[in-house]
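As structure tokens, the structure follows; a few thoughts come after it.
Omission of a single protein chain aside, the complex is shown with its protein chains in their original locations.
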């Protein structure tokens, strides 16, 4: 599983003294961006080629809250891939002790800039091949 | 279904030119707070009585993106209630034409300020009765 | 001074138990948008006419922190207007007792969508006349 490490900022916390739950979904986004970069592409470049992958659905289970200034490790993998969409899975853990803070999923459509569906395999075969490789690697290492 | 109306702010948007998906979860929070207030209690007061209802899980399905300056109506109901937790359901619609932007759920534990579970029915029977009434009304109107 | 009322949300707070300071700047934005709307135009429509007013500078003095669930009143006026830019002033007060939470300023350039300066008086005289009226009213009522 690809992993990226972040630190919980003061502005991430709320008066419950923990990271606000909506911010996990923001950091899922950071993790998938860094995953794509680490594997050799860039979501920013993909956008320049008239490709986007808007979030169709997201879910999170919160286990133990992350706290201010804590380093958290966000794991990310591609759990499903079709010609028109993909699903990613995430785990957020404490860097210090590996405890699970949260886990979740996001489902993404493949679209152009105008948010119209794009049959990725046909229209952008290199991008599709890229996601296919990540999906296969994700499946193997599971 | 209880409804509250909000307007999508500039700071809510992202470069996809729509409201960023994580913000729906923030506005679910606004909706449930206003629901509680509209029914005669206040989450702020509940917190003063050493009660909290942290989010245990959240899920959202995104249908059609909300755009800048659009008025959105967030519907909210209690879909499940037990002695230790509850589930709420949400719908986000365009105020103008009623189109569904997103729907979702959140699950909440009942805890004290230290985030320890509280058997609500026993410890704060009035609060439990309040949520029970909302749950019953939510079920009837469905 | 034009005034708009907002309620401090849970997601606005941080572990200092007050509204996070950066959020005042977000709500300045809400106030100026509502000010423009209340006076008969809409910033969303202005954008459709290839006009934008990016923030060139912002400053805030924080007096007394706003807390969760508190209703705050944000006052807004146009304090300076030139052909190429304008300055707005803000006051954030407690709705309950009028106490000052913060005051601030923002300076805006007049540009097109590509963020190139636009001589507003020449290029969009109606918009300039609109801001001029607001500026004059702001000056009179001071």
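Labels for the chains are A, B and C, by order of writing; each one numbers its residues from 1.
Convention: contacts are C-beta pairs under 8 Å (C-beta built on N, C-alpha and C of every residue); 3 or more make two chains touch, one makes a residue touch a chain.
Quantities reported herein were computed from a predicted structural model and do not represent experimental measurements.
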item: Candidates B:43, B:68 or B:110 - the one touching the absent chain; value: B:68
item: Absent-chain contact - pick from C:22, C:38, C:100 or C:129; value: C:22
item: Where the missing chain touches chain C, by residue; value: 16, 21-23, 25-26, 29, 52, 54-62, 65, 115
item: In chain A, positions touching the absent partner; value: 9-11, 26, 29-30, 33, 42-44, 47, 68-69
item: Interface residues of chain B (partner: the chain not displayed); value: 10-11, 13-17, 20, 22, 68
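Everything below uses one rule, namely that only the chains that are shown with their structure count from here on.
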item: Interchain centroid distance [CA atoms averaged], chain B/chain C, Å; value: 29
item: Intercentroid distance (Cα basis), chain C paired with chain A, Å; value: 35
item: Chain A-chain B separation of Cα centroids, rounded to whole Å; value: 25
item: Shared interface positions of chain A, touching two or more other chains; value: 16, 22
